[in-house]
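Just passing along the structure, written as structure tokens.
As you look at this complex, bear in mind that one protein chain is not there, while each of the others sits in place.
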Amino acid sequence: MKHRLGIQFALAAAASTVFFFVTPALAHHAFAAEFDVNRPIKLRGTVTKMDWINPHSWIYIDVKGPDGHVVNWMIEGGSPNVLLRLGFTKEALPAGSEIVIDGYQAKDGSTRGVGKVLRFADGRKLFLGSSAPGAKGEPDK
Amino acid sequence: MYRRTWSAARTERTRTASVRVPRDPRLKALWLKLTTPVTDCRIRVVRKARFVRGAMVVVLTWFWLGCAFPQAPANRARTPDGHPDLSGIWQVLNTANWDLEGHAAAPGLMIPLGAIGAVPPGLSVVEGGSIPYLPEAAAKKKENFAHRLELDPEVKCYLPGVPRATYMPYPFQIVESQKQILISYQYASAARAIDMENHKKAPIDSWMGWSNGRWEGDTLVVDVTGLNDATWFDRSGNFHSDALHVVERYTPRSPDTMRYEAAIDDPKVFSRPWKISMILYRHAEENAQLLEFKCVEFVEELMYGHWKKKPSQ
Partner (left out) sequence: MTHLCLAAGFGLLALAPVYGQAPAKIASAGNKDWTMPRTTDGHPDFQGFWTDASVTPLERPKQLGAKEFYTPEEAAEHDRHELVDRTSWDRLGSQAQVHYDMSQYGLDVSLVKVALTRRTSLIIGPEGRIPPLTDEARKRRADQAAQRRGHEFDSAQNRPLQERCIVWSNTGPPMTPAAYNSNLQIVQGGGYVAILQEMIHDTRLIPIGAQPHLPSNIRQWLGDPRGHWEGDTLVVDTTNFTNRTNVFGSTENLHVVERFKMVDADTIVYEFTLDDPTTWTRPWTAQLPLTRIEGPIFEYACHEGNLGMPNTLSGARAAEEAAKKDAK
């Protein structure tokens, strides 16, 4: 019985994705136009500031290149309203924090990117963990 | 009982046996004076005149008391908990949004707009007349004014902040309940929720700030913190930092008017706190309604036009 239910819901879920009318892909701006899947980036740097603004928050980090030259990158993130509701404050990511970002660079080649995965230098995720216990965690690639 | 006659010839009085004349000589004299019909015409005229004078004195005193010591408030609408009901659609009738300080009429920045784009005159709404800038800040204000077309956030349809939202040339609507007061502004659909019950600290800066409200008698006092530094006070470059702290006071003064005061405190920009003061007028038309002014689409060409795809050669 449970097995049949499971399949039924998996099918329903698959079908409902198309009709799940809150899909951010339709709702949000086209990340695929802004960022380049062929320009993956991995940055390690120190936070200079975080803009807790909408529709997207921005984390600014100083990244030291191989030539020793420091470049400031801006990394796009989510709406901060939910973080505020969960009790985080603007002190949650203080300047000077060392973080590592896996993401993609902007299509226009500027020092701007989207942070697919963001971690502190010690490996902890930035604000919250993956969405639920037992979840698949990070996507492939 | 006696019968009154006005005949000058008749001096007799008729009394019934049941009337008692007081024994005390002074009381008797008074009683006789009050009950003796006045037959002398001159005395009647004088008494009439004195009566009228007395009545006028009473009436005038009544009005004087009413005007010199106004009852609080003349606005009779009150919510069930006894506070003035500020609900309604309001707007200012001044030019504070052009310039908080006193200003004569002046040409506008867009020649094709002619008189439509020109600056109307207005008296200062700043108590004391001028805004007390610190020296470096005064220089920045001058620079803001010189570049106001590029720098005034209103040009880009950005949220106006507090107190500017109050005196924009657009109406706003107050919806008042005991625990929360909402203010919805026609300009850019700006909105504020004033918490009348659970006063918390602003967790983050925002364009419209964080509003905690309370009643002081019949005055709504709103403490506004958490304002970001991106708004201006007017179109003339008057500005502030993120240290801005505003305390607003809304006081009904008649059924259709309110006095609005805002105390401004920003030690990074001004040498001392200062205050603005103006009147809010109710939209009393039967069909008064806040309509939409969603100006974002009006500024897209201005803000994003240079990113448009050029037509191919």
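The chains carry the letters A and B, assigned in the order they are written, with residues numbered from 1 in each.
Operating definition for what follows: a contact is a pair of C-beta atoms (placed from the backbone, for glycine too) under 8 Å apart; a residue touches a chain by one contact, two chains touch by 3 or more.
Worth saying up front: this structure is predicted, and the values here are computed from it rather than measured.
Touch with the chain that is not drawn comes from one residue among B:Ala165, B:Met208 or B:Val222, which is B:Met208.
Interface note for the absent chain: among B:Thr36, B:Thr61 or B:Thr79, the touching residue is B:Thr79. Listed here are the subunit A residues that touch the chain not shown: 5-6, 8-13, 15-17, 19-37, 51, 53-58, 76-88, 103-104, 106-109, 112, 114-118, 125-139, 141.
Of the residues in subunit B, those that touch the hidden partner chain are 79-80, 85, 87-88, 157-159, 173-177, 179-182, 184, 188-191, 193, 195, 200, 204, 206-208, 230, 287, 289-292, 294, 296-297, 300, 303-305, 307-309.
Criterion: only the chains that are shown with their structure count from here on.
Centroid to centroid, with C-alpha atoms defining each point, subunit A and subunit B lie 48 Å apart. Listed in rising order, the residues of subunit A touching subunit B in the complex are 52, 80, 84, 89-90. Considering their complex, residues 203-205 of subunit B touch subunit A.
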